[in-house]
Structure formats: C-alpha cells, structure tokens
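The complex appears here without one of its protein chains, the remainder shown in place.
The chains carry the letters A, B and C, assigned in the order they are written, with residues numbered from 1 in each.
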Amino acid sequence: MPEPPARHTAVDHGDARGPSARPLAIGVDIGGTKIAAGVVDGLGHVVDLRRADTPGAGPEAIEQAITDAVSGLRARHEVVAVGIGAAGWIGSDRATVLFAPHLSWRDEPLQRALAARIDLPVVVENDANAAAWAEYRFGAGRGCSVLTCITLGTGIGGAVVIDGRLYRGAFGVAGEFGHMSVVPDGRRCACGNRGCWEMYASGRALARDAREIAEVSPVTAATLIGMADGDPRAITGPMVTEAARGGDPAALEVFAEMGRWLGRGLASLAAALDPQMFVLGGGLSDAGDLLLRPAAETFHSSLSGRGHRPAAQVRLAQLGPWAGLVGAADLARAG
Amino acid sequence: MPEPPARHTAVDHGDARGPSARPLAIGVDIGGTKIAAGVVDGLGHVVDLRRADTPGAGPEAIEQAITDAVSGLRARHEVVAVGIGAAGWIGSDRATVLFAPHLSWRDEPLQRALAARIDLPVVVENDANAAAWAEYRFGAGRGCSVLTCITLGTGIGGAVVIDGRLYRGAFGVAGEFGHMSVVPDGRRCACGNRGCWEMYASGRALARDAREIAEVSPVTAATLIGMADGDPRAITGPMVTEAARGGDPAALEVFAEMGRWLGRGLASLAAALDPQMFVLGGGLSDAGDLLLRPAAETFHSSLSGRGHRPAAQVRLAQLGPWAGLVGAADLARAG
Amino acid sequence: MPEPPARHTAVDHGDARGPSARPLAIGVDIGGTKIAAGVVDGLGHVVDLRRADTPGAGPEAIEQAITDAVSGLRARHEVVAVGIGAAGWIGSDRATVLFAPHLSWRDEPLQRALAARIDLPVVVENDANAAAWAEYRFGAGRGCSVLTCITLGTGIGGAVVIDGRLYRGAFGVAGEFGHMSVVPDGRRCACGNRGCWEMYASGRALARDAREIAEVSPVTAATLIGMADGDPRAITGPMVTEAARGGDPAALEVFAEMGRWLGRGLASLAAALDPQMFVLGGGLSDAGDLLLRPAAETFHSSLSGRGHRPAAQVRLAQLGPWAGLVGAADLARAG
Partner (left out) sequence: MPEPPARHTAVDHGDARGPSARPLAIGVDIGGTKIAAGVVDGLGHVVDLRRADTPGAGPEAIEQAITDAVSGLRARHEVVAVGIGAAGWIGSDRATVLFAPHLSWRDEPLQRALAARIDLPVVVENDANAAAWAEYRFGAGRGCSVLTCITLGTGIGGAVVIDGRLYRGAFGVAGEFGHMSVVPDGRRCACGNRGCWEMYASGRALARDAREIAEVSPVTAATLIGMADGDPRAITGPMVTEAARGGDPAALEVFAEMGRWLGRGLASLAAALDPQMFVLGGGLSDAGDLLLRPAAETFHSSLSGRGHRPAAQVRLAQLGPWAGLVGAADLARAG
C-alpha cells in the first residue's frame, strides 16, 4: 500500500481560529543593504516597522541586528513568533541557509542562532517564498488552488503555493525559475550557465538593455543618458521605468522586449505547472502596466494549447515592498 | 485564518491494508493504434493482458472496445476497479477528456460513458501521469518525496508526484514539459509555438534529425539510409537506436545531441521543481545508456547552483511498455 | 612600384565590334538530370535548342552527350565557340571542374576532354557565373557597375560582375553565398557546417518548411497536403509556389519567412560588396513577387547605414531557365 505521505516537502499552515483571534507575529526581511522588521497582525497588516542597515561584518553582526530589531518591536507589542525571510537557498528544515550570495552565508544555522537570542519560535524562509505566501494569504492570489509568484528584482525569484501550502521541492530549493534556460548559448549568468531567464527578464536585464542601447545609439537613448548625467553606464532600472512612464520610446522598447521575455517564460511555466494564477511582484512590478501588459499579451499568445485549456490569470502583486516580511510573519505564526 | 486546503489539485491514494491484501484492478492504456488492458495485482504485476486495435470510428467504438477488453479479463479475474490511461488532457475531475489529438476527442465524458457500460468504479487519467504513478509505486521512483517523470515518445509527456500524490495543476493539465520553450523562434511545433522542448528531445526529433543528416550528407548517413532501403525520408527512430547500438557515428551523433537537449531541459526543470529524482520513460527510453549518459552528463554540468545544492538523480524507468496500465489500475484501486 | 595587375582573377570580355556583327556561339547547361544546349546570337537570343537526359554513367558519357548536342546544333548553324555552364567549382583556369557533387566529378579536366572532341574554342564556367553574366549582358543587370546575382535553386548560387568582368576570387570559387553562416549552430548543411544561408532561403528550404508545417499542423497545411496526395513528406517547392499563388495562408507564410531570410542575407552582402543591384534568378524566382516583395522589404529595413548611403536595387532575373546557357555562350564567344 502507499506509504502515508511523508509531507516533508510541504508544510500545512492551517489555523482553526478566525483571523481576528490570531495573535501578532514579527516578520524580518534581510536584504543585502537593509533589514526591515515589522509586526504583522492576523489580517496581514504591518502595525509597526523598523529598518536598519545590513551590517557587513559577517553572520553574527547580522544576527545581532535582527535581534535588536525584534527586541525593539517586542518592547511595544505582544508577539508569538518570528519569521525570517532571506534571499538564498534555505534547507528543507526551514532552519539552515544553504547559500546566500549577497550575505556570504554558507550552511549557516540561522534558525538555531536566532532561537538562542530570541525566546520565541523562529522560522526561516526563502524571501520569494515568504512574499508569495503573503500574496496567497492577503494579496492578489488569495485562495488560489495553485498560485505561482514571480518576484522580479535584480534577478527572478519564484514560488509556488499548492492547495494552501508552500511547495519547496525535495531539497528546499524549488522555484528558481530565473535559472531556467531560455536561450541556448545565450547571455552569461552568475550561476555559471548561459541563457537563463533572469538574464532577459529582470531589473538587471532592464538596466543592461537600456545601457546597451545607450552605448550603441546615444541619439536614441538621449533621454536616458540625460537622466544618468551623461554616462550611459550609469543608467539604472528605476530610470528606465521613469523614462518609460514619460513616454520615452527607447525606454518603452526596453520594457516591451522585457515583457515579451517575461510572457514567454510564463507560458513555459504554465505548460509545466498549470497554475490558476501568476502574480508578478518584486521591485520591478512597480512599473505596473508597463510590465504587465506586454507580459500578459505574450503569455496569452504563447500558451501551448491555448483555446483547448483554461489560461492562468496574470496579475500584479498587491502587498508592495513589505510582502516578504508579512509572509514570513504569517508563516511563523502558523508554525 | 488559512482555509482548510481544498485538495482539488491533488488526490490522496493511501490504503490502510498491506499490498498482499490489496485486490486486483484493471488498467487500460489507450493509444492511437492499440488498446492494451491488463489485470494488475497489489505489487504492480500484470497478471493477465489483452490487446486490440484502436477502432478508428469515433468515441463510441473505442468505448465498446474498452468494455470488451475489460469484460474478457473480468471473466477470468475478480477485480474491483478500472483505470484508464489516455494520451490527452484530462480535466481535474479525472472523468472528462478535454482534448486528445490522436483520438479526436474534445470534452468527451469518458468516465461517465464507461461507467454506464462497466459496473465498477472507473477513473480516467492522463497516460504520462499513469506511467509516472507506476514508477513511483513500483518502479524506479519508489518512495521519492518529489518525483519528476519524463515520458519520451513521439513527443514529451511529463508528470510530478509530490509527497505521494500526483500533481495535476489547477486545471488538470500540468506536466506538459514538452511545450516549454527552449529555443526562441526555433522549430515549429504542432502546438502552434516554436522552439518547444519536444522538438529537440523526443522520438520525433530523433528521426527528424537523422533524416536531415541523411538528406544533406548521404555519405555520413549511409548506414541509416541503408536500413531505410535507400530512402532518407523513411528513416525511423527505432532505426536510429539500432544503428547507434551498432556504433554508427551518425546515429551516435544524433543521440548525443538529443541527450544534450534532454539534459539541458532537465536542468531547467530541476531549477523550477527541485525533484529528488528524474525518471526517463517512454518508448525512447529503450535506448538505455545511449540516452541516459549524455542526458545525465549535460544535466549535471548545467544544473544551476551545482555544488551548492543536492542534485536530483536521473534514472531510466523500470516498468517498460505496461507502465501506463499498471499506474492506471493502481490509481483506480486507490479510488 | 605596383606590379602591373596580373588579372588572373578576372577576365576581360570586351569586343570591338557591335552586337549584330558578333557571330553565333553555343552554350551548354549541364544539370544533374538534363543537359540543355542552345545556339545564342549576339543579342543573347537562343536561336536553336536541344535537350537530353544527363547520362548517369560517368564523365565520359556526359562528355559524349555534350558533344552530340553540340554536333547536332552545328549541323544547322555556323558557330565560333562553345561555353559550358556546370554546377560545381571550376578552377580559375576555366578548364577544370574541381568538384561537382551532382555529377560526381573531382578535378575533371573537362575543357581538355571536350576540346579533343570539338574543334572549336571551349570554355567552362560555373553555372551561377554563367547565368549572372547573361543577366549582366542581356537581362535585368545590364550595364551595372557592380552586379550581384543570387541564383535560387535547390541551394543558393551566387556571382558578382565588377566593372564588366566576372569576379572569380583567388581560386575560382568565389560567390558561394549560400554557405555564409547566418544562424550559429543552426540547421545542418550538406557542406558539413550548420546554419548556412541556403538552409533558410532556397528551394530546399521552401519545401522543407512546408513539410514541417504539414507534419506538425496538418489542419493548417491541408491545402498543401492535398496537393501532395495526402503525404506531407511529398510536398515540393513548386507545390508551395502554386498554393501561395492561390492565396493559401500556410504557403504564404512559408514564402514570407523565406523572403525575410533572403532579404537579411542581401543586407549582409550589401554591407560587404556594395553592389549597384541584386538580381534574383534560378527556378525559385518564378515565384515572382511572392519572393521579391518580402525579400526587398526586409533588405531595405535591414540595410546597415540605411539613409546614409545609396541602397542597391533588388530585381528579378529576366532571362528565365536559359540564362545559364546564354551566359556560357557569350563568355565563350568573348574568349
């Protein structure tokens, strides 16, 4: 007979009480430059918030900064748990950071280290997973049977929520959609491969494409170069977004192309995962329709089997920059 | 609070009794040219088997042929359920065939039609899902936390088993890995897109590549052309496999290239799904090491984050051509 | 000081007398299946014509067939020279066939063999060169300072006429435009490389693309499949042309795509050679505007430096299927 499922790849986060009865929890989002910690209520609202610079001096300093932020918040609020969202690969134990390039962590027992400093339950989660969970619980993807989130920052983060549980894969590192290969022998990626999706659809790709246009066609990219004080290499993603909002043709072309790559990748993911909805989040999602429209158009025209199957919805995330800490807090509260 | 999970995307197949106690069930595999029906015991053994040609005259004739095969087997065995594996998109109700190109079915209520003819529980399942379930229960993928199966036939079928359940997606059509885009503006696919994975790694790709070599370089492909009685366009996939086994350099080159495409796609799937194991099945898996070796090599050298994460195993399927009916029977027995 | 130019790469074909004074010459076009021989006057008119099957039994049989055709024509006309156009690489001596795949010739001293049988001056020329010369002298490219001809048959043949002389390159084999690389790691070509231009823009490409559409999308290609009596693999280039003339969308799509590849290649050639005119000839040019329009559009929109430089004209050839023998005769007459 089939073994009773081991369930070590999915964790149930149900709660028998209603949202109003649920206690407060703290979520912490650890980025390469900033740490944000917030107190989150049962409806996903951030009721208090603290921010600090990420210390550069190694794991212990970061752990102390997290502890300080948590203590400061606990002085003012009664909380029951602490959830940590970190950019990196988290082991399936939700305790160890296997690899976090921006924080120089390798096999770091983060949960244990924090639990020793904070006398509350602590869980550690991948930041894209945490943000996806927030969108599933309180945002654009509420109640979806299968929700796929795409977090568009410097690269692409991803997460899947299936039947009310985060899907983590066999080893805890599922959802690295940004490293699916979309161009054979394409652009070099930091992961050592070439042609990864995030080299074509991400904040990095947006800025790089704009810089490439600026270097080869300064006249075409005059607006962008002007925003960068005359230095094509200083063009950033937010400049491209701002210029596109103002109608600059070069910036709009960059968005249109990125949107096509994004939509094509969504179609591949739909073929594999058949989600009910895609939610596009991360910093780049601030671009709103500039991003959503070309992505959704290409997605719908590229979906394999279109016409013979229901198509997933494509939506923008709703929770903004605090999605990660909201999700981490909610996951911690659920245990 | 989180809703109690709806579970409509995954179905539990547990059984409290041991395998020896489990009763017999019938599995039926409906292909474009043949119908195979078998009686399957609790250990996944096929204890009796019947085959018939697939009638060309529409759904009703096929349903009658299935009924006949089932009746013939029931005359000799006590069975408790019937499982149908069909190439096509099966709705998430496991009852309706949304679309089956080779059988000309569109929104066909197959389960209801069969249940009216057979007074036993009937379930309908996608054939790649059924085969994957068989490998999970009795074959190469036994007990995997996350198992991803790749069925290499004319195209690529796929399936994922997560924590002892088949993953079906939001609308029942997950696992269409063959239609993930791997080459922008690449080869035309029947699905209407270009550059789908199955245009580069499948039985069709194998035969087509061999024919292309034969048409442009008859000298290089002399062995293959000879096997096809002098007509390059008559080269088939099995000829390529046979020639490759005999050491023919042209056939080996075709396998090497197909293996590279296969391995690259597995690396993309590993980035997204993080499975514990890949199992390669389908008719093409008869090629054994000719296929497995280049695929596994490319997979390991292309895996994003290799060295910082565990790598999935890559194995050949073990259940052979009856995997589909074995899996369908076992799913039907579990209900 | 500069050496007086050796001129061994270009041959002057001037003639002090007027066209009406120029005597008749015979041109012979040797193809893989047919030999065509014609008597050509000083205005490029074919005044008499004989055709025969190409013997399959080796160089000597072909030489005899040529001799017979020439004798037959000489019995009725006074001619002063014989020009041979052959598909293959002709040495810069205009006497030796270095390599002719369809005729199984390797380093064949064709000029000497024929001169021994025919007591007239004989010259041997590459067939695309001969056809280009005819267009330069009597057809679409009359009087061009730099004329580039593209002969679209099974593959792509090419030739350049510079300042009234055929350009042959250092070793006699210039103009193999069909083997310029246009797609890295693209389709396999008979020449041993991948991604050659002629794999994307030629009669072979036309038929192959149509067959590929037919195999993956029988519904889309129903008209073409019907023309091929139901066998997608039996679709030919002329069927595609006929279907496109009748407005069949699948055939038109194949032409549109081929036209784009053609135009893109012309833009590359214009960057390198800066011709005054491109003339498109060969059997595929029968498709007329179906071919010319998309090719010219893509050429003009892809020409590097468009707007800052004069663009070459793109025209269809005017001399039809006898261009090769007309050019060969004219070259022979000039010596």
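Everything below uses one rule, namely that a contact is a pair of C-beta atoms (placed from the backbone, for glycine too) under 8 Å apart; a residue touches a chain by one contact, two chains touch by 3 or more.
Nothing here was measured: the structure is a model prediction, and the numbers come from that model.
Student: For the chain not shown, which residue from C:204, C:264 or C:315 touches it across the whole complex?
Tutor: C:264
Student: For the chain left off this view, which of C:176, C:212 or C:248 is in contact with it?
Tutor: Within the whole complex, the residue contacting the unshown chain is C:176.
Student: With the missing chain put back, one of A:50, A:74, A:187 or A:306 would touch it. Which one?
Tutor: A:187
Student: Provide the residue numbers of subunit B that touch the chain removed from this figure.
Tutor: Subunit B touches the missing chain through residues 184-185.
Student: What is the set of subunit A residues that contact the non-displayed chain in the whole complex?
Tutor: Subunit A touches the missing chain through residues 187-190, 192, 212-213, 216-217, 233.
Student: In the full complex, which bits of subunit C touch the chain not displayed? Write them out.
Tutor: So the residues of subunit C touching the missing chain come out as 1-10, 12-19, 21-22, 42, 89, 98-99, 106, 137, 143-146, 158, 162-165, 167-184, 189, 191-193, 196, 264-265, 267-269, 271-276, 302, 304-306, 308-310, 312, 334.
Criterion: only the chains that are shown with their structure count from here on.
Student: Kindly indicate the chain pair that has more C-beta pairs in contact than all others.
Tutor: Top of the contact-pair ranking: A-B.
Student: Going by C-alpha centres, which chain would you call the most central?
Tutor: That would be B.
Student: When the C-alpha atoms of subunit B and subunit C are each averaged to a single point, how far apart are the two points in Å?
Tutor: Computed from C-alpha means, the inter-chain centre distance equals 49 Å.
Student: With centres defined as the mean C-alpha position, give me the subunit A-subunit C separation in Å.
Tutor: Here the centre of subunit C sits 58 Å away from the centre of subunit A.
Student: How big is the gap, in whole Å, between where the Cα atoms of subunit A centre and where those of subunit B centre?
Tutor: It comes to 33 Å between the two C-alpha centres.
Student: Can you tell me which residues of subunit A touch two or more of the remaining chains?
Tutor: Expected reply: 184.
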